[in-house]
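Missing here: one protein chain of the complex. Every other protein chain is in place.
== subunit A ==
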Amino acid sequence: MLSKLIHYDFRSTGRAFGPTYLVVLALSVLYTILNHIPHANSRPLTALFDIICGLYILSLFAMFLLTLIFCIKYFYDNLFKDEGYLMHTLPVTPAQLLWSKIIIGGVWTLASCAVAFVSLWIASLPGIRSDIRYDREFLQFCQQALNKLAENPEYIGVLLLSILTIIAGLIFVELLFYTSMSIGSLVQRHHRIVAVLVLIGFMIAHTILLGILSTLSDIQEVQNFVERVSFSLNEVQEMCATLGCVLAYFVLFIGVNFVINNVIMKKHLNLE
């Protein structure tokens, strides 16, 4: 049933993401084409190039913003508004509904990252304008990173752990929004305002929690312990340990948020 839900959710959301990705890729292609046309003496062409360049950069920001907004809106509309009458009467568990939303949110975020990367690669194809340097720098950066990995294969583990931590971080943020909206749905009026207030509350709580953790790390005994452990570790192991701690924090709160959402949908659903 989960695979059917995911399929349904992808179909519903794909209609919005497809055109967005097409616009970003089309602008990067247009940018590259204009970058290949000699237009030093043509003011209209130069102006067009500058406009396309600006639009392309804007489209990249807009794509990430839209990804976040659309995933959050889809979660709310699909589970707590009219469409919820269908979703919550399907023979599936609330946990399956939740997993489906988490998976599609995560996949679309990663897809947006992939589209941004591909579009940057397209835009970085060597052109004529010598004053635009960042494109070549992007290619050079990618090349250097790959070379470094080939020289030091032990960093592949760090890279994989970093990717895992980024994905967990994305799911953590996604669930923070979902939980806020689920809690907001519990009240009879002003769902959205309550959801925003809950979200602000969560952010403050996490800031305080991270502050406490950072204060704890300043305590002499803790510092001594960390130093003793660090002493026995090499650079790679130390990076893995740090990433592991961040990952554990994300995983813990993914679990907490998942349970809150699941309990609300299972025991306190309030579709009116």
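Criterion: contacts are C-beta pairs under 8 Å (C-beta built on N, C-alpha and C of every residue); 3 or more make two chains touch, one makes a residue touch a chain; residues count from 1.
The definition used in the following text is that contacts and distances are computed from a predicted model.
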Undisplayed chain, where the name is taken from the UniProt record, one of "ATP-binding cassette domain-containing protein", "Response regulator transcription factor", "Fe-S cluster assembly protein SufD" or "succinate dehydrogenase": "ATP-binding cassette domain-containing protein"
Among A:Leu149, A:Ile166, A:Val236 or A:Leu269, residue touching the chain not depicted: A:Leu269
Subunit A residues touching the omitted chain (full complex): 1, 4, 7-8, 11-12, 15, 82-86, 88-93, 187-188, 267-271
